[in-house]
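One structure, as structure tokens, below. Some questions next.
For this depiction, one protein chain was excluded, whereas all remaining protein chains were kept in their positions.
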Amino acid sequence: MIRVAVGAGAIDVAAEMAAHHAGGHGASASFVGRVRGDGGLTELFLEHHPVLTPGGLEQLAAEAAARWKLAALTLIHRVGSMAPGETIVLVLASSAHRAEALAAVEFLIDRLKTDVMLWKREAFADGRVGWVEQRDGDHARAERWEQSAD
Amino acid sequence: MIRVAVGAGAIDVAAEMAAHHAGGHGASASFVGRVRGDGGLTELFLEHHPVLTPGGLEQLAAEAAARWKLAALTLIHRVGSMAPGETIVLVLASSAHRAEALAAVEFLIDRLKTDVMLWKREAFADGRVGWVEQRDGDHARAERWEQSAD
Amino acid sequence: MALTLSYFAWVRERMGIADETVTPPAGVATIGDLIGWLAERDEPGTWAFSEPAQIRAAIDGRMAGAGALLPARGEIALFPPVTGG
Partner (left out) sequence: MALTLSYFAWVRERMGIADETVTPPAGVATIGDLIGWLAERDEPGTWAFSEPAQIRAAIDGRMAGAGALLPARGEIALFPPVTGG
């Protein structure tokens, strides 16, 4: 059971968790990413491609499902304008045993940073506005999944 | 903010998540472990030590908090008699960045299996009852944390 | 050759438009040629495309390198490296 969604509306984490957890699977892992107000950030704008962004998320979800035995997978990404504290991304994975669920969540959040068509623009209280540059660390983490069998 | 609890009552996953997530931290990771009904299992009984079990959980939580920069940590373990689908353990960790929260959750669930005074007894539909034996795989996973710096 | 070009993030901002339809001159055969042509075509193009190493491209929804051949028609997306998640 794979659920993938991209949208500008707020992510209802509790409702998504409840729906995903209703399966009562042996092991469920999750990751919630939120906007940080570091350095006086007032707005995060996430630009997306109407076709490539959902397509990329669906491809990542399919890749995780092929790689690990998952009972359920939820991958939800918000786009558009967000304030500090709001949820950007939610990843939920369930499996019979813990190793699969934990690995799938980590894989998905690492690869999301480098493989999906999303661009972050930050606005700060002092008026600065700028596009975020790609971080080397994100690539190093994402590439771990190329080298290892799991 | 560290919360550790051990008890025989059902774990309210949604309420714990809501309380933990209220911090609005940049990254929150979680793990939920539930009783599996494999092989016709009808009851899981988890025996604990009234002093050593909570003490061991508190020590593990403190170890995780010393190892990673965590904004919040929740570690709740159920003991006593449970039915398939019920939650045995809940681990929540939040940090500014994803790597810390994900690593802390994985560390805690791995080490729980080998370091905390808990013993599982399984009862099956066909009348068999037996204590679970320690698995080599659990030790291998827990020992990974001895070798690596993170 | 009639291509729809779509721009994203700071490429879109520098170009001042989100998309346009173009017919590149003869000799523009690859993604790399297209980027080079746009960089010389006008001021917004120079601002957006003068550092080709910073530009990624997709042809009809599939990632394409600088050497990829342009199709006779289709959508070419041009954008900076992604920073999502």
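The chains carry the letters A, B and C, assigned in the order they are written, with residues numbered from 1 in each.
Keep this in mind: a contact is a pair of C-beta atoms (placed from the backbone, for glycine too) under 8 Å apart; a residue touches a chain by one contact, two chains touch by 3 or more.
None of these values were measured; they are calculated from a predicted model.
With respect to the full assembly, the chain omitted from this view is in touch with B. Within the set B:His20, B:Arg34, B:His77 or B:Arg98, the residue that contacts the chain not displayed is B:His77. The residue touching the chain not shown here, chosen from B:Ala10, B:Leu52 or B:Ala140, is B:Leu52. Taking the complete complex into account, residues 33, 46-49, 51-52, 55, 77, 88-89, 109, 112-121, 131-135, 138 of chain B touch the chain not shown.
Keep in mind that, in the parts below, only the chains that are shown with their structure count from here on.
The greatest centre-to-centre distance from chain C, using averaged C-alpha positions, is reached by B. Distance between chain A and chain C, defined via averaged C-alpha coordinates, is recorded as 27 Å. Separation between the centroids of chain B and chain C, computed from CA atoms only, is 50 Å.
Within chain C, contacts with two or more other chains are made by no residue at all. Residues of chain B found to touch two or more other chains are absent.
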